[in-house]
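Omission of a single protein chain aside, the complex is shown with its protein chains in their original locations.
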Amino acid sequence: MTQFVRLDTFPEYAIISFQGVSNLDANSALRVKAEMKGLIDEQVSNVLIDLSNVSFIDSTGFGTLISVLKTIKNKNGKLILVGVSPEVQELMDLMQLLNVFELAPDTKSALVQLNA
Amino acid sequence: MTQFVRLDTFPEYAIISFQGVSNLDANSALRVKAEMKGLIDEQVSNVLIDLSNVSFIDSTGFGTLISVLKTIKNKNGKLILVGVSPEVQELMDLMQLLNVFELAPDTKSALVQLNA
Amino acid sequence: MLFIRSFPNNLVQTEALAEWLQEVAVAVETIPYHKLRFVIHEAFVNACKYGHDHNANIVVVIRKHEDLEITITDPGNGFEIPNALSPFDAGAIGLSWNLARDRDTNVIAELRAPNTLSFSLRQEKGHQEVELMENHRGLISILKAAKNLSYHFVPNSFNYLHITC
Partner (left out) sequence: MLFIRSFPNNLVQTEALAEWLQEVAVAVETIPYHKLRFVIHEAFVNACKYGHDHNANIVVVIRKHEDLEITITDPGNGFEIPNALSPFDAGAIGLSWNLARDRDTNVIAELRAPNTLSFSLRQEKGHQEVELMENHRGLISILKAAKNLSYHFVPNSFNYLHITC
């Protein structure tokens, strides 16, 4: 079974990106959550989630991102969502989550924000 | 298979009545038509059709009555529909058939109309 | 106030349809049960007979607003337009033709908008010698009971007959 989620670890942070899934919704969210939780539990604290391949996130999908956010916050880490499309940002607004997640247009600026 | 249609023959006329079918519609009309045509073909000319047990007739059902009317007219017979409910009469009006069929409230008055 | 149900696409369902409409008629009040039943029954039978996709359900939506709006979906490609034109063909707009002809009534179908076929009754001086039609009366009777009757072609959605009473 191909992984939905890929992890690239670096000294200060890890990048989670999506492969083979463009909808983070009620159909995919459970599996994505399980895979992410599995990857993050190792000694990772700062995490970037690259959402540039994700064109749609529903409330279950956002629920997964919230639970990842909580896990990282409990480890005093930082979570930045990278490359979120304008449409998905509008959905985030509907979900009242715009002031809950930190966004960055690309990895470069996300790294700058990490060290800010 | 029970008959949908019953025939009672008298010297001057025959009475067709319905048993076990209260809807003369697309589901029942073909069988009713076949049964009626079978009964009428013998040397019957004047026919009363007792519709007092029929609560609903659709356009296919009315089509059956029209084809019976034509058969009887070709034999210079007379067709009278007996005991047609007010609701079915309203449907007849929708079908523009009120001036096509002769109606009678009951068999007694139908017989009077036959000999008028 | 919306009443919505879907029925398998076969004639036997007219029984279940009639039972359902009994309750709907109570709530609707503006049209007696036997007329409501007749109009929707005729449209439903047509949808069964002329719809092509026999495993698609037929959806009936009854909306009570000022008027009563009745929508019956049609699992098929709907009314045939003469000269095999498509209802979306600009050339077909404005086309009108005779769908059913009785002694003194014609059902006229006219392609108004690119996807809307509207029906109307045209009374003609009775030419009695015309043979009395045995069928093709369904739309005549719906038109007599309705304020407005139209058929809508909707790509990738269900086509539907729309009756305003």
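All chains are identified by letter, namely A, B and C, in their written order; residue positions are counted from 1 within each chain.
Rule of thumb we're sticking to: a contact is a pair of C-beta atoms (placed from the backbone, for glycine too) under 8 Å apart; a residue touches a chain by one contact, two chains touch by 3 or more.
All of these numbers come straight from a predicted model, not from anything done at the bench.
Peer 1: List the displayed chains that the omitted chain touches in the full complex.
Peer 2: Looking at the complete complex, the unshown chain comes into contact with A, C.
Peer 1: Among A:2, A:43, A:76 or A:96, choose the residue that contacts the chain missing from this document, as touch is defined above.
Peer 2: Checking each option in A:2, A:43, A:76 or A:96, the one touching the absent chain turns out to be A:96.
Peer 1: Going by the contact rule already stated, which one of A:3, A:52, A:67 or A:113 would touch the omitted chain in the full complex?
Peer 2: Here the residue in touch with the unshown chain is A:67.
Peer 1: Provide the residue numbers of chain A that touch the chain removed from this figure.
Peer 2: 23, 25-27, 56, 58-60, 62-63, 66-67, 69-70, 87-88, 90-91, 93-96, 100
Peer 1: By the contact definition given up top, give the residues of chain C that touch the hidden chain.
Peer 2: Missing-chain contacts on chain C: residues 1-6, 20, 23-24, 57, 59, 61, 71, 73, 152, 154-158, 160, 162.
Heads up, the rule we're going with is that only the chains that are shown with their structure count from here on.
Peer 1: Approximately how many whole Å separate the CA-defined centres of chain A and chain C?
Peer 2: Inter-chain centre distance comes to 52 Å.
Peer 1: Two-or-more-chain contact residues of chain C, please, as numbers and ranges.
Peer 2: Nothing qualifies.
Peer 1: Would you give the residues of chain B that are in contact with at least 2 other chains, written as numbers and ranges?
Peer 2: In chain B, no residue touches at least two other chains, as defined above.
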